[in-house]
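Worksheet for the structure shown next.
Heads up, this is only part of the complex; the chains shown haven't been moved.
When the chains are written out, they are named A, B and C in that same order, and each has its own residue count from 1.
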Amino acid sequence: MTRPVLLTGASGALGRQLAPALAAAGLTLRLTDIAPFPDALAANASFTRADLEDGVAILRLAEGCGTIVHFGGVSVERPFEEVLGPNIRGLYHIYEAARREGARVVFASSNHTIGFHERKVTLDADCPFRPDGFYGLSKAYGELMGRLYWDKHGVENVNLRIGSSFPRPVDSRMLSTWLSYADLCRLVLRCILAESTGHAVIWGASDNSRTWWRRDHRGRIGWAPADTADVFAAELEGKLSGNPVSERYQGGAFCAIEYSRKEPSPADPFAD
Amino acid sequence: MTRPVLLTGASGALGRQLAPALAAAGLTLRLTDIAPFPDALAANASFTRADLEDGVAILRLAEGCGTIVHFGGVSVERPFEEVLGPNIRGLYHIYEAARREGARVVFASSNHTIGFHERKVTLDADCPFRPDGFYGLSKAYGELMGRLYWDKHGVENVNLRIGSSFPRPVDSRMLSTWLSYADLCRLVLRCILAESTGHAVIWGASDNSRTWWRRDHRGRIGWAPADTADVFAAELEGKLSGNPVSERYQGGAFCAIEYSRKEPSPADPFAD
Amino acid sequence: MTRPVLLTGASGALGRQLAPALAAAGLTLRLTDIAPFPDALAANASFTRADLEDGVAILRLAEGCGTIVHFGGVSVERPFEEVLGPNIRGLYHIYEAARREGARVVFASSNHTIGFHERKVTLDADCPFRPDGFYGLSKAYGELMGRLYWDKHGVENVNLRIGSSFPRPVDSRMLSTWLSYADLCRLVLRCILAESTGHAVIWGASDNSRTWWRRDHRGRIGWAPADTADVFAAELEGKLSGNPVSERYQGGAFCAIEYSRKEPSPADPFAD
């Protein structure tokens, strides 16, 4: 695995964790973001400012890369028009680049692709999508584009359904969804180094006993989380949102944004 | 069911079948398309030219409607940028309109959302998406937006995974996928008239004994096809494409467009 | 009057006066601006960043509101292209939202809609428009869109021809045009609370004895100014601009921007 790694979204919160960690692992890094990179660059890293919507520029940036770690784009719920450019068009540019290079994509997908599943069910990675907003919908689109490029062009891609990656968990929900920065960095590193991945989906969470997520493709890449939110349980388990929609669904507060149903949607889509 | 029906894509091949059929059923119709409507208008139908990308205009057009039959947009495989505007942005406008009106969406989805499933497997409607191009991907996105609007806002929507809707089948593949115009019109009429639908997915095919598709939500709306491609079997069963990719997959020729894999992708996404 | 109030331009100078004043009056407020809201939010207020040019987002933001207080957009003279998007297209989105909601519009119009009337004449609110720049022209357009939506759809709207709303008057002209912040806030509150307004035009000035403005629709809403610029007269009456165009016309310095006439235009448009 000697080809350079392109990391998009390098100037974001997670990108700034990944950049030094991947550099420390000896990888040659090309960092990019629409915002300047605020940190010191490692010796084996370079930074180029670019817009994900400029396809020809993105394709050029990816030349010679063996992996594209795609953490760029909008990462919270925003109006549709703000999501469309970076997360839909931008994603297409990433996949075209990967196809051209024979590169693997490591994609920052999200639990918000399945956020409208209830917390009381435990999900395997091949569960139906239940996006909880325009952001989650764009991430589901991203996973399916990965599926398309795998089926049609053999482009490998690992879709990380990241739960809540923060320095530490801060509320009850994160006891189920927290992904420590260290686990994130090890996960991405394994995604890069694994011999082959095919089209894979992996839950991006630490080893939390309250998890809602179960079977996925982590075996393919040889990763297991080392951290756990459990040590924060006593402190946080009473820290609820107070919003019944948030508390019912795995997507939490994202589900509640502009929620307008009187009653929850029925659980079983085949309930005729 | 007395509120008017908005039919997008009215000037297309299927729209021109639906417009007179729905009008004959006594529905009040608002037809729209970016191209002029080439046929005579029924007494209970009006036509307004509009662009699916003009959201405020689409929302206005839908005012007071109880159903939006959304057959507009790009309906074949095209470069990504040609699909994005009508099929992604345009779809969002349709769903915003439906949410505003409390209207139901009847969506012309496509078998190309699942085109990379092999022909040898039989699929239920809750099978994983396997889009076979940018067009199919946009339709999968549309189904998931329907899922989102159902879960978050209670917007009902029926997603018709249309096989091949033509005057008659013309090759071997259509013996499995053909949907007669008469079956299509009855199907859409039932989608409009059904008391409730929730988020439903229905295979849009006639009663073809060679079908690859099985369980779906047709029971909810009370529809069953009356026609069959079987009567064309003798004539067409030897009429193959000659392309092994087309013949392997349910999506047929769409799968083969720019196909660049050396070997087919493995069947089971969980095969670690 | 219990429906929420949408306030656009909340992060601007006048928006920041209105937001706490309207909140203190017990109204439920939705604040929006393209720039972040720099102040603390009242308990009954929320803020959503949005672009006036994104029509579907604006329509969504206005859902359920009973009044739209529209202070957003460009508020000084700028090149045409900078005015067009926020003040023409954005205004259309506001009126579409109001029509959809059956809401009233309170519109920050401007004395610059009539700025080319000479100071020596006293104007009633139904005087002809005499815009003094692209900004003033956009505000006249806004008043006429209000007229259209009233005539065609019954959308009520109050057009406030604001003079000079600053903490205190700072030159001779403002002895005629000053609107104190307190008078502004009371005026907008009355516009919201008045039982009915129809299409109204009100001069936005305090009780200045040197005013150039007379009859308007303030009676409909039950407002009269409480402050006056007169107390600043001794200090400011000699503080002239020195520019004869500015001093001749009610619009002041805006009239002089790129003014290129050799002689003033004749006063009477019917002087054949």
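We adopt the following convention: a contact is a pair of C-beta atoms (placed from the backbone, for glycine too) under 8 Å apart; a residue touches a chain by one contact, two chains touch by 3 or more.
Not measured: the values here are computed from a predicted model.
Here 3 copies are displayed; the structure file describes the full homo-oligomeric complex as 6 copies.
The rule is short, and it goes like this: only the chains that are shown with their structure count from here on.
Homomeric contact chain A/chain B: same residue numbering on both sides for over half of the interface positions.
Distance between chain centres (mean CA atoms), chain A to chain C: 46 Å. As a whole-number value, the distance joining the C-alpha centres of chain B and chain C reads 49 Å.
Chain A and chain B have Cα centroids separated by 30 Å.
The multi-chain contact residues of chain C, meaning those touching 2 or more other chains, are 56, 60. Interface residues of chain B, counted against chain A in their complex, comprise 80, 84, 88-89, 92, 99, 116, 125-126, 128-133, 136-137, 140-141, 144-145, 147-148, 150-154, 198-199, 201, 215, 217, 219-220, 255, 258-262, 265-266, 269-270, 272. Chain B makes touch with chain C in their complex at residues 55-56, 59-60, 92-93, 96, 100. Only residues 79-81, 258 of chain A touch chain C when the two sit together in their complex.
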